[in-house]
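Just one protein chain is left out here, and the rest sit where they should.
The letters A and B name the chains in turn, as written, and every chain counts its residues from 1.
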Amino acid sequence: MTAPLLEVKNVSIRFGGVEALKNVSLSLNPGEVLALAGDNGAGKSTLIKVISGVYHPSQGEIWFEGKPLLLRDPQDARSQGIETIYQDLALADNLDVGSNIFLGREPMTKRFGFPVIDRAKMHDVAREVLQRLDIVIPERKLTGPVQMLSGGQRQAIAIGRAIYWNARVLIMDEPTAALGVPEQRKVMELIHSLKSTGVAVILISHNLHDIFAVSDRILVLRRGEKAGERLIAETNGEECVRLMVGDTYQALQ
Amino acid sequence: MTATTATLPPEPLDRLAWIGRVWPWLFLLALITFFEAWSQARIGRTFIFNGYNLQAILLAASAPLMLAIGQTFVIITAGIDLSVGFVMGLAAVILAQATLAAGDSNAALAIGVGVTFLVCLIPGWINGVLIARLGVPAFIGTLGMYGVARGAGFLSAGSGMTVSIDHEGLAWLGDGWTPIIVTVVFLLGAHIVLSFTRFGQYTYAIGGNPQSALRAGINVKRHLTIIYILSALFAAVGGILYTARYSAGAANAGESMLLDSIAAVVIGGASLFGGTGKVIGTLIGALIIAVIQFGLIFLDVNAFWQFIAVGVVIIVSVLIDQYKEKLASGK
Partner (left out) sequence: MSSRRTVLFSLAAFALSALISGPAVAETKKPVVALLPGVVDPFYFTMHRGAQQAAKEEGVELLFQIPKAWNTAEQVPILKALIAKRPDVLLVSPVDKQQLVRPLKEAADAGIKVITIDTYIGEGKYQTGKGSADFPISYIASDNAEGGRIAARALAKAIGGKGAVYCENNKPGISSTDQRLQGFLEELKKYPTIKVLETQYNEDDANKAAAHVAAVLARTPDLAGIFGVNTFSGKGAAEGVRKAGKAGQIKVVVFDAIPGIDQDLKSGLVDIAIAQQPADMGYWGVKFAADLVRGKKIPAWKGTGFVVMDKTNIDQPDVRKFIYSN
C-alpha cells in the first residue's frame, strides 16, 4: 500500500498557557474526504491552520507524500498543493472570475515590448475551469465583478481556483454554511467530482447531513484532542454527536 | 445542468449599469455643449473652440488633477489622503529653494526636482507606516500629516511664506501647454499601471477585499505604504508645476485643491468604499469642475454659483455610485 498523501503525526500546539491541540494524528489518502467535526473551540480551525502553514506546531510532524513537510507560511503550503478555502471564500468581490482565480500569480504577456497582465488568458481559463466543474455562468457575468454571482457560484469559483492550481489536498471550512439547499447539493456534487480526480478533502462542517453525504471518514476533536475517528459507513449521527460532546451528553440522558 | 454557456438577451439593468459607468462622459459633453450654446447666443463668441480658452480650462483642471491622480490610487484601496494639498505646497517651496541653491542651469533644475521628490517621500512614507503598519484610519493619519506638511512648508519658506525664483528652465516648464502635457503624461502612466500591471491589479484587490489579497500572497502592508508614497509624489509634481508656472514656491500652493481633488475622483466614478475607479474617470471629473468654473465666469455668472454647481454634481455622483452598489449586490 502506498503511503498516505497527508499524515499528521502527534501534533501539539500551545498558545501562551493554553494547549490548543494535544497529540493529534490523522492520515489522508488521495480521493478521500475526511470530515473534521467538533464543537466550537475543539481545535478544528487550529488544526487546519497548522496543516496549511499558518501556525507551526510546538510538537509533532506533518508528512506529505511520504516526506516530512516544514511549512514556513501559507504560500509554502499552496505551492506544495495544500489549499484552504475559508468560510469567507477569500474572493475579491470587485474583480472578475479570471482575476480571482489568478490573484497573486497573474500570467503576463508582452504588449509593445512591455509586460502586461494577460487578461485574455485569465478569461479563457475562467471559462474552462467553470466548464470543467459543470457550472453555468453567462458570458457577461464572467467579465463582471464576482459580487454579482450567487453564493454557490462563488463557492464554485473558490473550488475551481484550487483545482486549477493543482491542489492535492483541499481544506474546506463550512462550505455550505451560507447556501440554500439546491446550492448545497451542487457543492456536494463538486466535492464528489474532486474525489474522482484524486484530490483529498478535509471538510469542516457542522452539517451532519453534508458530512454523511460525501465523507469517507470522520474525525472528531474535543478540547484539542482526538475524541474518535470512524468510517462513515460504520457510524451514525448520534455517535458522532456523542463523541463531540463527550460525557456531559451522557449525564443529560 | 448542461455545460453550455447560455447567451441571454441583454437585461435592462445592464443598460442602467452602463449609464452608471459612462455618465461622467455624457455629462461633460452636455456641459460643454450647453456652455457653447449659451456663449454663442449671449455674447456671440465661442466657449471651447479657441486655443486660449481650451488651454485655460485644461490648465485650471491640471493642478487639482495632479493631486487627484494620486488620490485615485488611494481611494481605490478604500483610503483617503488629506495631506496632498500641503505636500504640494511643501514641494513648491522645496523646489524653489533647492533649485536656487543649485544654480541657474537646467542641471540645477534637475537637482531641485530630485531633492523635492526625495523630501516628499517622507510624508508619503509616514502616511504609509501610520495607515498600513500601525492601523491608523486613513482619514486620521493623513489629517495629521496635513498639519505636519503645512507646518513644514511654512517653516521652510520662512517669514516670506513664498520663495521667489527666476530660472529660465523652470519658467519654460511652467509655460503654455507644457504643464498640461506633463500632467497628461503622468495620467497615462497612472492609467497603464492601474490597468495593465500587477501593481494595479493588487491595488484593486486590496480595495475590494484586503483579506483575500493577503491570502493570495500579496504583501498588503508594503503595497499600501507604496500607495501613500505615490500619492505624495504626485502631489510633489503638482507643487513643482506650481512653482514653474508662477516663478515662486508658495507654502499654500495646494491649500484650496484638496477638496477638488477628492471631488474629481468621486465624480469620475470611483467609490469611496474602495475597489473601483479609473484615472480616466478622475480626468473627466477634473474637467467637469474646470468647465463649470470657467464657464460660469465666462458667462458673467456670480462665481459663487460654481460652488453650488460643483456640490450638486458631487451629490449626484455619489447617489449614482450608491445605486451602482445596489445594482451589483442586489443582483
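Heads up, the rule we're going with is that a residue touches a chain if its C-beta (ideal position, glycine included) is under 8 Å from a C-beta of that chain, and two chains touch if they have at least 3 such contacts.
Computed from a predicted structure; not experimentally measured.
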| item | value |
| --- | --- |
| Left-out chain, listing which of the shown chains it touches | B |
| Selected from B:G114, B:P137, B:G160 or B:G189 as touching the chain missing from the view | B:G160 |
| Candidate in contact with the missing chain, chosen from B:R245, B:K278 or B:K324 | B:R245 |
| Chain B residues touching the omitted chain (full complex) | 15, 18-19, 22, 26, 29-30, 33-34, 37-38, 41-45, 50, 52-53, 56, 59-60, 63, 159-162, 164, 171, 174, 242, 245-248, 250, 252-257, 290, 293-294, 297-298, 300, 303-304, 307 |
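FYI, only the chains that are shown with their structure count from here on.
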| item | value |
| --- | --- |
| Whole-Å gap between the CA centroids of chain A and chain B | 43 |
| Complex contacts: residues of chain B adjacent to chain A | 1-8, 10, 14, 196-198, 201, 204-205, 207-209, 211-213, 215-218, 275-276, 328-329, 331 |
| Contacting residues of chain A [partner chain B, same complex] | 74-75, 78, 86, 88-95, 99-100, 103-106, 108, 111, 114-117, 127, 131, 134-140, 142, 145, 147-148 |
